[in-house]
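Removed: one protein chain of the complex. Kept in place: all other protein chains.
For subunit A:
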Amino acid sequence: MPSLGADMEAGTLVEWKVAPGERVHRGDIVAVVETQKGAIEIEIFEDGVLRDLVVAPGSRVPVGALLARLDVAAGGPPPALSAAAPAAPPRAAAPAPVPPPPPPIAMPPASRHRVTPAARRRAAALGLPLEGLRGTGVEGAICLADLPQAPPRRSSGFDPVGMRKAIAAAMGRSKREIPHYYLSQTVDLTPGLERLARLNAGRAPPERLLPAAMMLHAAARAVAETPELNGFWENDAFRAAEGVHVGWAVALRGGGLVAPAIRDADRLSLDALMVAMRDLVARARGGGLRGSELTDATITVTSLGDRGAESVLPIIHPPQVTILGFGRIVERPWVVAGAVVPRRVATLTLAGDHRASDGHRGGLLLARIEALLQKPEEP
């Protein structure tokens, strides 16, 4: 019994394909053996004459057991009886052993799944194993109805299902573990926006500076001055970060969001920051974020944009300890020098990890951001 696989210990001889006395040649199929992998045809590796069949069909024998005897020496003439006794007809005294009727050919193993072509293709696309599925199709076949819907559409580098899970895990952990405190402050952006308008005059739309860049510019510099809010809560202690790497929250088309880091945002000029933000948004939505960008952020900023809400109470991204929110810029009546005048304002919010910092410190950060926005420096 040949070994038909490293894990094979025994096999069942199903059928002899040759009769005793028959001449065989290297490569001929001489027997069929049933293994755990199905019925396998057994080849012979030598020329010769098969003398006797030791194992009867239906017998299960271990690997290495003798199945039959092959007379390799009987190379030349066919083993005919007639040469010795030309006149003697074959007699019952020397009966050519009649091979017993072969048992029915073994059926394919029962583990073979019936799967419709469409279902097999969808399962492959989903990466789903077919084992364990119950078929409800024709003749019990696994059909499309037995599989989940079409494979999740992979768009440009991120997996929405996986992303949702990651967001769920991070936000769930944040709300379970982090005692948030929230602060908010409405800031007059009119001077800064007027400056932006001056800077943007003459610039083509793709090069214009957006209000979000101005706010982020102020926030990054303010964070650099309040290191207690820039870092991580790890092992029941706060660890300050080495630099200000701002995670910039980017909403993805089709759902989900990602907050890749702009490294050393506090040291970038307004123009450089704008370039970095555009690049990050394009790569976040089109694919191509680097792994480090997804892990380096020391603080997160979320800006709701010009179609967003007026303010946000954000959730801290663990292990960070602070997140800042920029609301939509709105025109509101504002008191300036004792007079009510229309001004363009936005509400800045801060959520802080109360284990790492206190509201007073957070308030100082918001005040510093406001101050920087009120007195925009020329780059």
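In this section, contacts are C-beta pairs under 8 Å (C-beta built on N, C-alpha and C of every residue); 3 or more make two chains touch, one makes a residue touch a chain; residues count from 1.
Here is the rule we use: contacts and distances are computed from a predicted model.
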item: Among "ABC transporter permease", "Biotin carboxylase", "ATP synthase subunit a" or "Alpha-ketoacid dehydrogenase subunit beta", the UniProt name of the subunit that does not appear here; value: "Alpha-ketoacid dehydrogenase subunit beta"
item: Options A:P2, A:P57, A:G137 or A:P191, residue touching the unrepresented chain; value: A:G137
item: Sole contact to the chain not displayed, among A:P117, A:G132, A:P206 or A:G338; value: A:P117
item: Touching residues on subunit A - with respect to the absent chain; value: 116-121, 136-139, 141, 143-145
